[in-house]
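First the structure, then my questions, so here it is.
Complex shown without one protein chain; remaining protein chains in place.
What follows is subunit A.
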Amino acid sequence: MDQTLQKALDQLDQASAAVRLAVQNLATTPGTEAAGDAAHALSGGAIDPFVFRFAIFVLAIFVGYYVVWSVTPALHTPLMAVTNAISSVIVVGALLAVGISASGIATGFGFVALMLVSVNIFGGFLVTQRMLAMYKKKDK
């Protein structure tokens, strides 16, 4: 068990190091796009920003793999509830659509998306909290 945890932490470290590097690159160039663009310029335009995003994606899958295996089976239901809540971070797309979109139609879609994920954000975290509050140890 401890070994798995250690592995998970190592993976975490590696992932954050990789990402930190990408962010450092980013800070040196006035790019407006995300991590990829800066690295794109530094590497002489040879590497597409997609590759950097993909690297982060793959590393995050590994982090997820080790972290989720270390979740105790007793908490698998809260795990589903909380993963559901965090996947509502898709709200960032909805906010862009509602906040700054030029087209009325897009604002409409964004607004619907925003309402849907708000249900999830509040519902997901609160129901997880409610469940977790019930897990108690034996009174000794």
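We take it that a residue touches a chain if its C-beta (ideal position, glycine included) is under 8 Å from a C-beta of that chain, and two chains touch if they have at least 3 such contacts; residues count from 1.
One rule holds for everything that comes next: contacts and distances are computed from a predicted model.
Enquirer: Quick one: the chain not pictured, UniProt calls it what, "NAD(P) transhydrogenase subunit beta", "ABC transporter ATP-binding protein", "Hydroxylamine reductase" or "3-oxoacyl-[acyl-carrier-protein] synthase 2"?
Expert: "NAD(P) transhydrogenase subunit beta"
Enquirer: Need a quick check: the contact residues on subunit A for the chain that isn't drawn.
Expert: Residues of subunit A in contact with the hidden chain: 5, 8, 12, 16, 19, 23, 26-27, 31-36, 38, 49-50, 53-54, 56-58, 60-61, 63-65, 67-103, 105-107, 109-139.
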